[in-house]
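Contents: one structure, followed by commentary.
Each chain you see keeps its place in the complex, though not every chain is here.
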Amino acid sequence: MSVSPIRVTVWGENVHEQRDESVKKIYPDGMHTAIAAGITANLGDRVVVRTATLQEPEHGLTEEVLAETDVLTWWGHAAHDQVSDEVVDRVHAQVLSGMGLIVLHSGHFSKIFKKLMGTTCSLDWRSANDRELVWTVAPNHPIARGVPNPIIIPQQEMYGEFFDIPAPDELIFISSFSGGEVFRSGCVYRRGRGRVFYFSPGDQEYPVYHHPDVLRVISNAVEWAAPTSTERTLPHVSRRPTGWFETGETLSAEDPRLA
Amino acid sequence: MSVSPIRVTVWGENVHEQRDESVKKIYPDGMHTAIAAGITANLGDRVVVRTATLQEPEHGLTEEVLAETDVLTWWGHAAHDQVSDEVVDRVHAQVLSGMGLIVLHSGHFSKIFKKLMGTTCSLDWRSANDRELVWTVAPNHPIARGVPNPIIIPQQEMYGEFFDIPAPDELIFISSFSGGEVFRSGCVYRRGRGRVFYFSPGDQEYPVYHHPDVLRVISNAVEWAAPTSTERTLPHVSRRPTGWFETGETLSAEDPRLA
Amino acid sequence: MSVSPIRVTVWGENVHEQRDESVKKIYPDGMHTAIAAGITANLGDRVVVRTATLQEPEHGLTEEVLAETDVLTWWGHAAHDQVSDEVVDRVHAQVLSGMGLIVLHSGHFSKIFKKLMGTTCSLDWRSANDRELVWTVAPNHPIARGVPNPIIIPQQEMYGEFFDIPAPDELIFISSFSGGEVFRSGCVYRRGRGRVFYFSPGDQEYPVYHHPDVLRVISNAVEWAAPTSTERTLPHVSRRPTGWFETGETLSAEDPRLA
């Protein structure tokens, strides 16, 4: 119910866009810029959007930036290993403290997604111009608001099952590909005080982040993942004396009841 | 851990098989007989299997039969409305009391499945010789044991999303069809003290219940759905005095603490 | 994102309040009036709230009223059987079509809740002035926004496990009672296009619906359960020709492809 806009940081690895001509043609300013523009176009003054990339100091994800970020989106592929563990731990702590996280496409293999999932996050794949159909299986979920069923993506990389993830807390989308494979392509997770959405459409070789329905889903997810509280606290261990909740008192470390 | 075999009752509507030549050719003794034979072939002396059909008195599902049934399988299509409400209520009570239930294909629209789900159980469909691929998304589930990924069903009726069911407690299989549709084709539910498995492959016009992988899944599901207890009690309201669990006492209705 | 207020109908059985002096003292204008006032106090101009009771024609839940209701809350206890099946079916269809439903306390045994759950919805109980503590186990859920952990309800009826419900899609609250029992007291379900929240605190003999934290939870749930779409359509069967989604065409019933 906050009247403040949602503060979004769109993170891009920004490697393919610098080095591959095929990708530069589709995304001359980088995929992160296209994603940021789509969110702004959809949500208007309900958001303020900035971008950050791997190449910036601390990958553009300093403590200050993260503290001022309500929802972070993540696209990476060629350089997962170049993301510093320190930044990954920092993002992890922020998610568990309440920041929303949207992981896109090949981000399934990012350090941060694997750390949050606890599994290998492996999958089957093929890059052969498959058509992807994205079917909604949770039509009442806010992330599916206003998107056609199915979303039709004319050309896409195939991602197929078995996708080694925890069963999602909510499964929103299932994709099929021309070759017959299926994929759980829209997955909701709650972790700590934060919310995570994985959305698989999107590949550097296809203009998926110019697709209005894909940008609509990402924008919906931004609104859904925004924190419900302004408090940003990492869950932590508390030692509690009997009846602590009746008095509301705070114990000092020297409290004899804790001896 | 019981050494007793699982008592299975395979219920068949047995209408198409009596009236449609195309179906008689595929299932001269009825689909229920083919399903029963498949379960017996897979599980051997771990099961004793009988069949029951709509046309029998009380549809073959008397209180006595159900009391001696560990797992009931259900196929119906053309005559859902002819199943008496009394028998449906009886099956419902047995499932909530611990009996396993496996609902097959067009059984999604049976009275018993709709009553257990609480939703319309509607879906999209087409009968046009689609190829169905059944993909495993829970490879560690006992129902998926020993089946290839994907199961290939050369010709099948298409069932597509949106399938109006509660989100399954566990999603085991997702199907794709030649036409591009997807379907949550293997769904686990726990209801009361019982377990329910919905499995969509199977149609009277295609020889799906002669497919060894389909029969393997149904057989796995029989083992999975068998009760973990010999007790068969419907969950019910109990009025409890303070500390009842420490004494193990049983209260009479006249107990003053219940006044 | 709609700027329109959420249209809430608070339904009350209104039997205890008419007949029991003890209840009249606590709720001179009925529990429904107290609940409605609490929602209005919390949500202000984000809602418009009306009430309806069992005694009105069609229990105050005509097709017109329901069509104009975004979220319905339900309290019943002594007269579940007097609610007409026609009205129950009507509410059921509206929920599956997108209307939010909040079921309170003894509403666990209402026809509408049992129909949506598919189980007996039975539980253990005791009316002996237990203190109830309502613990949040999903702190990032909007329904838990702004409530203390635990909520302390000084005197309450005890509701205890085993509560025969489907495992909730999300478990928000777990209660404990002085006597040691526990209860899944805040349960989220998605059914069809609608959302359902069950919240157990509240009993006619205790002033629970004057408790600010209880009213805060109900108000949060109203916001959460409001439809994400203005469309109100019951999920239904559709027969689909191959490739239907590419053309967007609508088939007439005479279409030869459907023959």
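The first chain written gets the first letter, and so on, giving A, B and C; residue counts start at 1 in each chain.
Convention: contacts are C-beta pairs under 8 Å (C-beta built on N, C-alpha and C of every residue); 3 or more make two chains touch, one makes a residue touch a chain.
If you're wondering where the values come from, they're calculated on a predicted model, not measured in any experiment.
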Full complex, copies of the single sequence (shown: 3): 4
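We take it that only the chains that are shown with their structure count from here on.
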Maximum centroid distance from chain A, chain identifier (CA atoms): B
Chain centroid nearest the full-protein CA centroid: C
Approximate Å spacing (C-alpha centroids) for the pair chain A, chain B: 37
Euclidean distance of C-alpha centroids - chain B vs chain C, Å: 30
Whole-Å gap separating chain A and chain C, where each centre is the average of the chain's CA atoms: 31
Per-residue overlap in chain C, given as positions that touch at least 2 other chains: 169, 190, 192, 245
Touching residues (chain side chain A, partner chain C) in the complex: 1, 46, 98, 133, 138-142, 145-146, 150, 152, 169-170, 190, 192-195, 223, 227-229, 245-246
Chain C-facing residues of chain B, complex: 96, 115-120, 122-126, 128, 130, 158, 160, 162, 164, 166-167, 169, 178-181, 189-192, 234-243, 245
Touching residues on chain A, where the partner in the complex is chain B: 131, 133, 135-139, 149-150, 160-163, 167, 170-171, 174-176, 178, 180-182, 184
